[in-house]
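What you see is the complex with one protein chain gone and the rest in place.
Let's turn to chain A:
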């Protein structure tokens, strides 16, 4: 969508240790303006630490990072003026009302009174908080609190937003509402770095995804590219009769057949090129197929494979043959 290719965040070799424990072991990031970048990883992988460093909350032990060209270590205030952070733990003032929280932000962002009031009214409306604006935040539900939290981040119209596990603990409905908001922000040109443990969330939202494990980036790419990184992708051919299945099974000798279902599972990376050659092969062998479906592995599969967790797919016949990339 976005035509600009400016890097919003560039990080090189970020390192952080707490005592003996290495939390970040050399992280490189390049995040393009106006895109959603998801940092995915299990608890303790270093996601929050990365966000804390990039949002100037803590200093890195090594490496450097820039936000729109401003060096984090040398010009933290210039960076702070461009960013907004919604952390894992709600960053709202529980003793104040929703409106008072937003007013506090407007004052700290140095908006003038009228502009501040307009912005607050817009945000309350946009985040469906107008009715609750006068109530103390301590009475808010988890979803409302999270929405207020994000609304507070947006008061100063930041160009880069860090969202640390924005939907953790939310019910499915609130989660979808949050996804909707995040997409809308990206559509306005805001750059978003989000962390999540939910692979579906990264898949749904992110333009690019990076896997973080034990303080290292172990893979990075679009969700689709990442899914192709690992074996397990295949095309399922459905046949009308046994004859068709037999014929096809002879043509694709790497395939797995299921006689009861009349299906043949052909290893494939799911890409257009390999699909085309598959269809060509079917054509030239004059095999008629009743239905065809492409199965790419989901990010769960990718993550488990990349982190060297026990590979439940090891028994699959297509395991060895699948393309590396």
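One rule holds for everything that comes next: a residue touches a chain if its C-beta (ideal position, glycine included) is under 8 Å from a C-beta of that chain, and two chains touch if they have at least 3 such contacts; residues count from 1.
We take it that contacts and distances are computed from a predicted model.
Chosen from "DNA polymerase-3 subunit epsilon", "Carboxyl-terminal processing protease", "Transport permease protein" or "Alpha/beta hydrolase family protein", the protein name that UniProt gives for the omitted chain reads "Transport permease protein". Across A:52, A:167, A:268 or A:305, the single residue that touches the chain missing here is A:52.
Interface note: of A:107, A:171 or A:259, the residue touching the hidden chain in the full complex is A:107. Considering A:61, A:93 or A:207, the position touching the chain not shown turns out to be A:93 (whole complex). Although one chain is not displayed, its contacts with chain A can still be listed: residues 52, 55-59, 77-78, 80-81, 83-85, 87, 89-96, 100, 104, 107-110, 136, 152-153, 156.
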